[in-house]
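The structure appears below as structure tokens.
Removed: one protein chain of the complex. Kept in place: all other protein chains.
Up next, chain A:
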Amino acid sequence: EDEFEAAVLKSELPVLVDFWAEWCGPCKLVAPVVDWASEEYAGKLEVYKVDTDKSPGLVEKYKLYGLPTLVMFKNGGIVSESRREGAITKAKIKSYLDDFLQS
């Protein structure tokens, strides 16, 4: 949670954060898609994954209880309308990120 502030809130680039938990099945589906995004959008976007069991304070702060949740952070704050719960395909995450980065 301490690293979150330095890595995510102080990032100059927008940040995609994937909130997950150990025994959440759809979270396992999303993980490789998020890894792909990390490489595909390198230089335009930072990407982090947060294990919610290890970072309960962050979940409580941002009220992200359903898992997996993907959400964008920009300029030190959460972009509420970017919140997206559930499994996502590569095509859909591409369109989600392209739309966000263009706006």
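The rule is short, and it goes like this: a contact is a pair of C-beta atoms (placed from the backbone, for glycine too) under 8 Å apart; a residue touches a chain by one contact, two chains touch by 3 or more; residues count from 1.
Heads up, the rule we're going with is that contacts and distances are computed from a predicted model.
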{"item": "Hidden chain of the complex, named as in its UniProt record, picked from \"Proteasome subunit beta\", \"Small ribosomal subunit protein bS18m\", \"Ferredoxin-thioredoxin reductase catalytic chain, chloroplastic\" or \"Alkylglycerone-phosphate synthase\"", "value": "\"Ferredoxin-thioredoxin reductase catalytic chain, chloroplastic\""}
{"item": "Where the unshown chain meets chain A, residue by residue", "value": "19, 21-29, 52-53, 56, 59-60, 64-68, 85-87"}
